[in-house]
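One protein chain omitted, others in place.
A and B label the chains in the order they appear, each numbered from 1.
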Amino acid sequence: MAQGIRAYFGHITDVVTTFWEGLSVTLSYMLRRPITVQYPDRVEKRVADTLPPRYRGILEVDTAVCTGCMACERACPIGVIKISTDKDPGNPKQRVITQFDIDVGKCMFCGLCVEPCPTGAIAHTREFEATRKHVDSLVFRWVPDPAKPVPFYRPVKGQDAPRAPVGEILRRCLAAASWIERPSFLPEERKP
Amino acid sequence: MRITLGLDSTSLSRRYPRLAILATLFMAFGLPLGLYVAALAVFPLNTPERLDAMAEQWLGYDLAGSPYRYIVYTAFLLLVAFIAVNYTAVFGGVSTWVERRVAGRMQSRIGPNRPGAAGFLSWVADAVKMILKEDTIPAEADHLLFRAAPYFSMVGLLLPFVVLPFGEATVVTDMNVGVFYVAAASAFVVVGILVSGWASNSKWALFGGIRGAAQVMSYEIPAGIAMMVPVLMAGTLSMQGIVRAQGGWPWQWFVFQNPAAFVAFFIAVTASLAEGNRTPFDLPEAESELVAGYHAEYSGFRLAIFLMVEWANMWIMAGLAVTLFLGGWQVPGYGAEDYARLLGTGLLPAPGWFGLQLLSMLMFVVKTWALVFVFIWLRWTLPRVRVDQMMSLCWKYLVPGAFLCFVVTLVWQLLVPPAGVAFTGYALTALALFVLAKFAVATRRNISKVAGHRVDLGNW
Partner (left out) sequence: MAIDMKIERQILRRTETSDEEIVVNFGPQHPSTHGVINFVTQTTGEIIRRSVPEVGYLHRGLEKIGEMVTYPGYMPFTDRIDYVAAMFANEGYALAVERLLGIEAPPRAQYLRAIAGELCRISSHFIAVGTMATDIGAATPLTHGLRERESVNDLIEELCGARLTFNYHRIGGVSFDAPAGWSDKVLRFLDHLDSYIQEWDRLISFNQIYVDRLANVGVITREQAVDYGLVGPNLRGSGVQWDIRRDLSYGAYPDFAFDIPVGTGRFGTVGDCWDRYYVRVQEMLESSKIIRQALAKLPEGEIMAKVARKPKPDAGEAVGRVESARGEMLYYVVSDGSEKAYRLRVRTGSFLAMGIIEELSRGIMVADLIAIIASLDIVAPEIDR
């Protein structure tokens, strides 16, 4: 009986004390700063520029330093990268890249393609905003015109490949492509 | 990187910032103030005698003997109802915005801050969105009851407004059984909940409806007994009579005049939380258990009515507690004789009377909003109780507690002299202030206890 009474009133005391604690915690949050960042329009800096350098955003290829070794194509577990090479018709000794497509809509941003690249031609940028109306438009063609292929880059021993700063090419391409897609009856837009 | 769409409210309020601020000010202050003034102008006139006298004096028309008099009386009643309904809608809307902003802040978020200044117009946007949505009715539902259910809830919400005093003169009618009437009429909401739960023909809705019925029925009892405490202290069931028995200063409020009333206040607030289906008693909708409970199948305007009832019910809950325990509309320093003196004897009262009336309405509104804030604050702190715990809380804690308070009040009224009551008033007020100060200190300390957190009022 006495124990029951103690439990009864103990319960009331527990309710009062724990509510006291909980209510004071939630009230104190009225005086703390919310952590929300008002992406995308009320941020001080572009969000992509605030990300850490290792961020694995959209892939970018600097074809000027691509050796055409296709290590990235082989490393990709889901076949996002498609590379075609050919002999240069003008110079049979020189091989050229005629196609370097990355399907960003399929990419899972794992970074396995970046690791085997000998010159750092393929790299993750910090860009992540590339909304398109059609998923087909997310195939980024790094060799835009098969008629104008890019020659293989030959690495020079003891010298770093002259790679453009990561992200610059992609940013340029994204800025050039309009946000609103062209209607489908128009000839396909080449991007980037 | 800015994405702007032409019809985006953000870009609208950016293009015309002054318009946004003006619209917000109008919706936030102009609209409620207009409704208060309209209430002040219309509510006191709403008796046949006064209408008759006015018609006699100003128009020279004998309304009392006219065959059309009931049409005039009804028109006036409709005007009163129009004001009350609009006031509920505006309050329900504004309180959703307040709730979302407060909840956001408590959860380290911002909350809606885009439409209008500080996001105030988001409730208007929500309402417009809901009204424009399709009103879907499940094929298997009981169509008639499904359509009717929101109106039952709506009626339950609006009926208590008849006796809820907003100010000294601003009450639709001062019924001599006011408290009893509120207790009876507010239970009408549960009819809507039960009917919607049954008519939806959905298992979740049925669970919610049954839970709601069980809950509201049970909590009527402790709420009713706790409400009897101020009735005993005032010696009347009339809401205005109960307010008049209290004073403007905190130590003249019923809650501090008697320890039993102090306890009864908490019991009444807890019970009304349960009757209004607010957390921790939001079992009928219980998002994580019943998806949306009784209104799971509703959409569009009918859902809007349910949600409006839910939020506007806070006004009834808080207003009732303020009236019964926290001194209602009483302005500190002004007694009944001041009102009588300013009213004068003419047909139209002096301008000072209107000022005092507005002041008394302000007192009531401020107190009620403070209590509404407490309800919101509780909701964003506490978890939900289980059905059996809800029942055991009612029958094992609140009902005996309320009954004890009732008995103690009886004895108190008989034995304690006025000096003792006055002393209790001062003592309990001091105690409450002490507890509040302690709470404030504890709240401030919470922030410094967490490494990396500090007081910062930014980021709204």
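Basically, a contact is a pair of C-beta atoms (placed from the backbone, for glycine too) under 8 Å apart; a residue touches a chain by one contact, two chains touch by 3 or more.
These numbers were taken from a predicted model, which means no experiment stands behind them.
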Pick out which of A:Ala48, A:Ala75 or A:Ala164 touches the chain that's been left out of the picture.
A:Ala75
In the whole complex, not just what's shown, which of B:Met106, B:Leu237, B:Met314 or B:Val331 touches the removed chain?
B:Met106
Which residue of B:Leu22, B:Leu79, B:Leu358 or B:Val387 touches the chain not shown here:
B:Val387
I need the residue numbers on subunit A that touch the omitted chain, in ascending order.
11, 14-15, 18-19, 21-22, 25-26, 35, 51-52, 54-56, 75-78, 108-112, 115-116, 124
Logged for subunit B, residues touching the omitted partner chain are 103, 106-109, 140, 201, 203-204, 206-207, 210-211, 279-280, 282, 286-291, 380-389, 446, 449-452
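To be clear about the criterion, only the chains that are shown with their structure count from here on.
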Using the average of all C-alpha atoms in each chain as its centre, how far is it in Å between subunit A and subunit B?
51
Within their complex, state which residues of subunit B touch subunit A.
1-4, 10, 102, 104-110, 377-378, 380-382, 396-397, 439, 442-444, 446-447, 453-459
What part of subunit A is in contact with subunit B in the complex they form?
8, 12, 19-20, 22-36, 38, 40-41, 46-47, 129, 179
